[in-house]
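Complex shown without one protein chain; remaining protein chains in place.
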Amino acid sequence: MDLNYSEEQQMLRESVERFVRQHYAFPDRQKRLADGRGFSRELWQQMAELGWLTISLPEEDGGIGGSVADTAIVMEGLGQALALEPYLPTVLASVLIARLGTDEQKARYLGPLAEGQLQMAVAFTEPQARYQLDDCATRLEVRDDGMVLEGGKSLVLGGQHADMTVVVARSSGDRKSPDGLSLVLVDRELPGIERRDYQTNDGLGAVDMHFSSVRLPASALLGPRGEALPEIEYMLDLAIACVASEAAGAVSALCQATLEYLRNRTQFGRPLGANQALQHRMVDMFIAQEETRSIALYGAMMMEEPDPVARKRALSLTKVEIARTARHVAQEAVQLHGAMGVTEELSVGHYFKRLTAINATFGDSDWHLHRIAQCDHQQ
Amino acid sequence: MDLNYSEEQQMLRESVERFVRQHYAFPDRQKRLADGRGFSRELWQQMAELGWLTISLPEEDGGIGGSVADTAIVMEGLGQALALEPYLPTVLASVLIARLGTDEQKARYLGPLAEGQLQMAVAFTEPQARYQLDDCATRLEVRDDGMVLEGGKSLVLGGQHADMTVVVARSSGDRKSPDGLSLVLVDRELPGIERRDYQTNDGLGAVDMHFSSVRLPASALLGPRGEALPEIEYMLDLAIACVASEAAGAVSALCQATLEYLRNRTQFGRPLGANQALQHRMVDMFIAQEETRSIALYGAMMMEEPDPVARKRALSLTKVEIARTARHVAQEAVQLHGAMGVTEELSVGHYFKRLTAINATFGDSDWHLHRIAQCDHQQ
Amino acid sequence: MEFRLNQEQQAFADEVREFIRTHLPADIARKVRRDQHLSRDDYMRWQQILGQKGWHTFNWPEEYGGPGWNVIQSYLFEVISAEMDCPIIQPFGPRMAGPVIYTFGTEEQKDRFLPGIRDSTVWWCQGYSEPQSGSDLASLSTQAEDRGDHYLVNGQKIWTSYAHYADWMFCLVRTRGDGRPQEGISFLLIDMNSPGIEVQPILMMEGTHSFNTVFLDNVKVPKENLIGEQDKGWSYAKFLLEHERVDNAAIGVTKAAMRRLKAIASQERSDERPLLEDPLFHARVIEVEAQLQALEVTALRVLSQVASGQAPGPVASLLKIRGTEIAQRISELTSQAVGHYALPFQPGYLRDEGAEEPVGPAHAATAANNYLWRRSMSIYGGSNEIQRNIIAKHMLEL
Partner (left out) sequence: MEFRLNQEQQAFADEVREFIRTHLPADIARKVRRDQHLSRDDYMRWQQILGQKGWHTFNWPEEYGGPGWNVIQSYLFEVISAEMDCPIIQPFGPRMAGPVIYTFGTEEQKDRFLPGIRDSTVWWCQGYSEPQSGSDLASLSTQAEDRGDHYLVNGQKIWTSYAHYADWMFCLVRTRGDGRPQEGISFLLIDMNSPGIEVQPILMMEGTHSFNTVFLDNVKVPKENLIGEQDKGWSYAKFLLEHERVDNAAIGVTKAAMRRLKAIASQERSDERPLLEDPLFHARVIEVEAQLQALEVTALRVLSQVASGQAPGPVASLLKIRGTEIAQRISELTSQAVGHYALPFQPGYLRDEGAEEPVGPAHAATAANNYLWRRSMSIYGGSNEIQRNIIAKHMLEL
């Protein structure tokens, strides 16, 4: 038990902070959002050069051999920056490949991913499934000469940028069976793929995908056939650890902005922050900020837990707490900013939207409460 | 639709207020609590003379022909007074007799009840049942020569004073069957009854009863055999309407006391109430006070609703809201009173205990949320 | 005391229902049902239909063309209107400009301005807030200089709802600089077509446009457009603010939002069951419903008070606070109900411009947007913090 950052982690934190300070002034972010490309290729290259894109992968897979806690440090910075770069989808896809890929697959994809030359995403949700991971109607038919993908995926985060998408498909079993799920690597350019790109409230964008008899080579299978669910669960937990840290960054940015607003805005002839009622609410925001940081650390550390039920429970607990603290800070930051807080102009509203999106993805609080109940009844 | 009190109701309100002002100074209440008899027989007689004990009963049954809203007016006053008199058990028992009794039963019991000469209570909960009304292991065996009661009841509110107790017992069916429940009138002095009287946190006291082959005459049956559940549901809803109004009275007493404390107590050289953070919390208490009043009115009015499902749903909604507002005001009143708030000496803590007891009786908030779900799924 | 409708009230409710059923344009009702944003034309069409029936200004006294409804009738009208997917009546004319004009205006002003409000041929907007005076209205600095037969107005108004739709603006301006800030404010009616007025949109975080900045640059306002006495405008504005808070409870609209939430949560599936039957989600909905029920009775109690001639007083602030908090919570649960389909941003669908089908179910397409949009409810019309200050000061005497 040791809650201190290592020296390397301390350096990484400083490096991330510097990067954010240099490149993510809010007006610059808004320009990137408006320019149609969605994010900055230049910054992406820099992040690749800093080694961040595959920071937690083993060195033999082209990573730096860090832990999820290292990824979390980067995510916290990106949360503070309200970054538009598709870092999270890259982390999720690369970790799946590193955990499940053949040597050939690793060699083929992880290098370009690490170098920022290849964009990937993971398609694991379907319209009817809500947050249920094992509810999968997309079917994968395995033939002698390859595989055929049939069905559709919704809300593929970062999918609009992805050259390759890891798709969850069912190779056997009923729609809701926990067994029979497989992962396949699907090239953007394959015939039979229909895509609908759209903007999302948080500016990050997503894609709905439809597959009509999409033919895949046998080499597109990632990991053992029909046994993907535990890995998808792992990926979900990793995603939670990531967005928890992102939320910690966003929450602390909101607290900072609100504090400054309270100090500088005057009303009835004195600073807003002279109002004790607002002071106490600012204190509660500050408390929530510390709680967000703490539970995000907990989530990242618990990704090292070998027992999958204990890990799932811990990350669900993380998501429940993040949902509470992020909602609280986001709503209060807007409210304490008054009318300006709800405009397009200020960053506050954009953080609000991102935190709201985080709460609605990878399972909302209620879904995780049910998931914890399931974990508890298993014990 | 008319939210105004009638002239008669306005007069009743004033009469209740006067009564409370005259007789319920807090030190007097504490003396009565300590004197071992539990409540004041003199006040009880006065209440009887004012016609309050059976205020909502039809005139032919010795009542005044009022509505539940009239009973609610008295309850609100008693809540404000933190009264110890067993008014609620009397209301519940008398209404059951008026609704279900034979002419003989009515003649025998309602007169003495109205005159304050007879004390009654209703025994409807069992240790294993939590709040479930139809979970009843106490059995009623019907023989040619009468009936035999076997089993036990817990938390019989006001049962320590009761000369007669209306007992819910099962004349047929399994322990949890909705059918087969009956009501019987049980005399305190019958052989085979074991009683355990105890104090409760709110000072009102209760009894656990055990029945070993208690023989009852056939005339002890109240209402049709085996069909009591709808009437027990009605009684529960009536109890909720009553305690909602009682809570409204207690909540407004707490708000008043807290407001005075904030005005008069000085700290750091100025009144506590000069702190804006405390002002806003006082405002939220005041809001909760108005909400309590409103939902209590709603509950009382909805007791006139003829559709039992709609009535049950409305009273459950009332209990859910009361649970929220009463808890909020009780906790905040204690907190804003600071250290004094948690002492035996001040009334605040005693209101807190009564409101806490109200929340734990007649179904807690979660139980009523489930009950509403059942109503909704029936529709 | 009675919660159910009596015969007379029932007959009135039937009449309202029948009128709406036969007169509300289907395209407008559909947009309201979908929570889409309405155009100026949508609002005006419906308000003019109501105007012809004499119901657009249903809260006005009969002498100025009101229908003479009592508070319960007005309440029923609002609840039924919302229930049947009518647009809300924009308050700036009938709720704000109108009452000030018929209470404090001259006969000429009444003749000139009231008919356009009654018939809803004129769109009004409210020029109150300024960049440096949000909740602190009395510190406003827009200047109106006395130029004999007219005022010359210079300044800037902000958060002006629908200024881009408006024909006229009622406006607080400073006509005297000394004394207490509340003194020296005047209440002017300004033609939005006057030279020197420029309206600039303020975009909201969810991408919609209903607020504006209004720049006033040497705008000439004839003196006949002054309401009441010069320098006394503050008292007229206060008169309005109190009434506004009662309206802000918006029970009818919030009840309709609750119904919509339940409908959506019945369509959404969680683990093969309707989401509404998920014990957690159901409990969250019911907890709000209980609060809404208490609010409704409180509003009816306040209305009964108003009917018996008492001023609503600071308790109106309670309605504003809880009304907005509850509406916000409902919008939040609605957004939660649609799961990750709260993410897509679909402004075209929101404004019903869409050739495109929405991403995900149609009911999801406006859910998140409305959650975002409703965050402003607790800020506008005097923030809930200001309302708490008002209650503390006046009612609790703290």
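As written, the chains take the letters A, B and C, and residue 1 is the first residue of each chain.
Just so it is clear, contacts are C-beta pairs under 8 Å (C-beta built on N, C-alpha and C of every residue); 3 or more make two chains touch, one makes a residue touch a chain.
Values in this document were obtained by computation on a predicted structure and should not be read as measured data.
Undergrad: I'm checking contacts with the chain that's been left out. Which of A:Gly116, A:Gly273 or A:Gly341 qualifies?
TA: Missing-chain contact among the listed residues: A:Gly273.
Undergrad: One chain is left out of this view; which of C:Gly68, C:Pro279 or C:Gly348 touches it in the full complex?
TA: Spelled out, the listed residue whose C-beta touches the missing chain is C:Pro279.
Undergrad: Per the definition of touch given earlier, which of A:Asp61, A:Glu76, A:Glu291 or A:Glu332 contacts the omitted chain?
TA: Among A:Asp61, A:Glu76, A:Glu291 or A:Glu332, only A:Glu291 touches the chain that is not shown.
Undergrad: Which listed residue (B:Ser6, B:Ser177 or B:Thr200) would be found touching the missing chain in the intact complex?
TA: Per the contact definition at the top, the residue touching the missing chain is B:Thr200.
Undergrad: With the missing chain put back, which residues of chain A would touch it? List them for me.
TA: 1-6, 9, 67, 69, 259, 262-263, 273-274, 276, 279-280, 282-284, 286-287, 290-295, 297-298, 300-302, 304-305, 317-318, 320-321, 324-325, 366, 369-370, 372-373, 376-377
Undergrad: Just the residue numbers, please: which parts of chain B touch the chain that's not shown?
TA: 125, 127-128, 130-132, 154-155, 176, 196, 198-202, 206, 208, 267-269, 275, 277-278, 331, 334-335, 338-339, 341-345, 349-350, 352-353, 356-357, 360-361, 364, 366-367, 369-370
Undergrad: When the complex is taken as a whole, what residues of chain C touch the one chain not shown?
TA: On the side of chain C, residues 279-280, 283 touch the unshown chain.
Keep in mind that, in the parts below, only the chains that are shown with their structure count from here on.
Undergrad: Averaging only over C-alpha atoms, locate the centres of chain A and chain B and give their separation in whole Å.
TA: Spacing between the chain centres: roughly 52 Å.
Undergrad: Per the centroid of Cα atoms for each chain, what is the distance between chain B and chain C, given in Å?
TA: About 42 Å separates the centre of chain B from that of chain C.
Undergrad: Touching at least two other chains at once: which residues of chain C meet that condition?
TA: 385, 388 - these are the residues of chain C that touch more than one other chain.
Undergrad: What are the residue numbers in chain B that touch two or more other chains?
TA: 276, 279-280
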